[in-house]
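Every protein chain but one is kept in place in this view of the complex.
Moving on, here comes chain A:
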Amino acid sequence: MHSFGYRANALLTFAVTILAFMCAMASLSDNFNSPTPSAQVQVLNINWFQKQPHGNDEVSMTLNISADLQSLFTWNTKQVFVFLAAEYETPKHSLNQISLWDGIIPSKEHAKFWIHTSNKYRFIDQGSNLRGKEYNLTMHWHVMPKTGKMFADKIVMPGYRLPQEYR
């Protein structure tokens, strides 16, 4: 503490140490938040459903996605990444996941939304297992904090079924 430089160094070091501690506390405070998000998805229409020339099944569908993810936001939340995946079982693989739509929610004000869209990413099976296939639509989200630990969770919506025939 005898010189200007020594004092400046001591202050900076201590200030940054405390800042790191505050950020850790902010991340820990996220654990007090118990979110109650909700999501509904309706498949309004199967636009087309066909077998590609080399044998993979592909579906195009129109979706109506509505969700209320406001309770995921805390004071330490930067943004929430959300994606809707179709999940189904085939003889070869117990879990197949295909992302159909995704989005980034930048703030709490945008966290209650509904969107009418066709699938943003192609729904293609690696094979031809999709006829009459029962599948889940699962809303996954990743909460990206300003500092600290990321959280991820999902809502599984079961009971969707693809048509028996190509169209």
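The criterion applied here is as follows: a residue touches a chain if its C-beta (ideal position, glycine included) is under 8 Å from a C-beta of that chain, and two chains touch if they have at least 3 such contacts; residues count from 1.
Here, contacts and distances are computed from a predicted model.
Participant: The chain dropped from view, which UniProt name applies: "Signal peptidase complex subunit 1", "GPI transamidase component PIG-T", "Ribosome biogenesis regulatory protein" or "Ubiquinone biosynthesis monooxygenase COQ6, mitochondrial"?
Facilitator: "Signal peptidase complex subunit 1"
Participant: Just name the one of A:M25, A:I104, A:I124 or A:M150 that touches the chain not displayed here.
Facilitator: A:M25
Participant: If the hidden chain were put back, which residues of chain A would touch it?
Facilitator: Per the touch rule, chain A residues meeting the hidden chain are 1-2, 4, 7-8, 10-11, 14-15, 18-19, 21-22, 25-26, 29, 74-76, 146.
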